[in-house]
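Left out: one protein chain. Kept in place: all the others.
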Amino acid sequence: MTESRQAGARTIRMEVARFRPGEDDAPVMQGYDVPVLPDWAVLDGLNHIKDRLDGSLSYRWSCRMGVCGSCGMTVNGEPRLTCGTFLTEYGEGPVRIEPLKGFPVIRDLVVDIDGFLAKLSSVRPWLIRQGEEPPLTAEYAQTPEQLEAYKQYSMCINCLLCYSACPVYVLDPDFLGPAAIALAQRYNLDSRDMGDRFDVLSQDDAVWGCTFVGECTKVCPKHVDPAEAIQRYKLTAALRSVLPWSRR
Amino acid sequence: MKAGEEVPPAVHRPGRDRLWFTRSRGYAVFVLRELTSVFVAWAVVFLLMLAAAVLGGRLAEFAALAARPWMVAINVVTLVATAFHAVTFLNLAPKATVVRLDGYRLPAWLIQGGNHSLWLVVSAVVAFFVLRGFG
Amino acid sequence: MRRRLEPYLWLLFSGGGVVAALLLPVLVLLFGVLMPLGVLEWPAPEHLSGLLGHALVRAAFVVVVVLCLFHAAHRLRFTSEELLGIGRFDVPIAILCYGAAVAGGVVAVTLMV
């Protein structure tokens, strides 16, 4: 960004949550004035702060094209991908940037997501096959319709906006939660998968913990619709409990 | 497997937000939707009272009770709440029941439309029996 | 124990939700609003007791009451826990909620048999 372009630009106030472990007991808000250019995302504003105003601000980002899933934060109370949220959306401002709700805060805008990674592994998110792997000369056949059956659930970028929006998760961090269940369904519904994830998914803290608030789906930037994945599995799990011989 | 975890890191764990359901429209609608269950329960109690009155030959007494203004007020609210329940519940149904025809799933609006039509038909049938029956 | 129960509770809840959605608005509209307000005449007592005389209707009545109450109980259980943040008391809350539903069911059955 050249200085001349910034000189004429309108500015907006960004209120950013700061938390330094060991120094602060709780996050404090710090204000910065940042130029708003038509194509600036909230992330560009944060980068402006980091690069020119205050080098000590910490946050995660990488791809700035909405696919790496690292830049999720709470923007004016809502969980958003900051690389895909424009500053101009907030008019005169101010814009409040806080870490994603529902997660322990490590530093400034950085939250601890290790709990989520453990959940992700717990649903066995890999293709389960029986028997030997066939030689590497041919693929398993899968028609476009069979692909379509799970495709949507494979689009999750692990940005965790859904967890942050889900009151059940915020209340009970043990809740397996939307993205992990959606991923389990991604494999359950894959025509190539022969696994069974009933034992994990039918736990109290798994699908039965969800009360269908539906906010997860509303905030999901990739249209994964985890709420649907969960309700569908509830039906599957319920039918399997009633009719123990039925599968899937 | 995750490496290097001996030091328990200092983190900030935000406290519980008691007013979370006021933080967004979505949450508020959710809570309202769930609270319709209070009125569902009340509607059932009301029907039980009605049935008891009918079977005990005390329908007139019941009618008088039901006509008290506060009773009417409660039931108007109950009507709104149960209708809200019906709309939301029938709209959400396609989430759990994904119907696939020829590999592609039926669009949600089709299932929702079907559900709402069913609702209308059932209501009409019930009204017919209650008001006229075959007699 | 709860893990084995949860799917059944959910099925009752869902079934109840559908039944409540399809039936309650019209019944409340008729008996709770239109008739008390005099927009519609109350049907003759014989007509109503005649209706309730059918074994089928009686059975259906019990089913509707039970399902709707379970629906309400299930929702109240979770909503109270979420609203008030009292999930750690889930077991007593559940017993209270479903207990009330069962009680309502018992009342319905005693009325109908």
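Which chain is which? They are A, B and C, in the order written, and residues in each are numbered from 1.
By our rule, contacts are C-beta pairs under 8 Å (C-beta built on N, C-alpha and C of every residue); 3 or more make two chains touch, one makes a residue touch a chain.
Following the convention adopted for this analysis, contacts and distances are computed from a predicted model.
One chain of this complex is left out of the view, and of "Nucleoside ABC transporter membrane protein", "NitT/TauT family transport system ATP-binding protein", "Fumarate reductase flavoprotein subunit" or "Carbon monoxide dehydrogenase", the protein name its UniProt record gives is "Fumarate reductase flavoprotein subunit". In the complete complex, the hidden chain is touched by one of A:Val34, A:Val75, A:Leu100 or A:Ile113, namely A:Ile113.
In the complete complex, the hidden chain is touched by one of A:Glu23, A:Glu92 or A:Asp199, namely A:Glu23. The missing chain lies against subunit A, touching residues 5, 20-23, 39, 50-52, 54-70, 84, 106-108, 110, 112-114, 117, 120-121, 124-127, 129, 133-134, 136-144, 146-147, 150-151, 154-155, 157-158, 183, 187, 190, 192-193.
Going forward, only the chains that are shown with their structure count from here on.
Subunit A and subunit B have Cα centroids separated by 30 Å.
If you average the CA atoms of subunit B and of subunit C, the two centres end up 11 Å from each other.
In subunit A, the positions touching at least two other chains are 167, 171, 211, 234.
Multi-chain contact residues of subunit B (touching two or more other chains): 16, 21, 34, 96.
Considering their complex, residues 19, 21-22, 24, 26-27, 77-78, 101, 104-106, 112, 114, 117-118, 143-146, 148-149, 167, 170-171, 211-215, 218, 227-228, 231-232, 234-235 of subunit A touch subunit B. Residues of subunit C touching subunit A in their complex: 2-4, 6-8, 10-11, 14, 78-79, 82, 85, 87. Taken together, the subunit A residues at the contact with subunit C in this complex read 167-168, 171-172, 202-204, 208, 211, 234, 237-238, 240-242.
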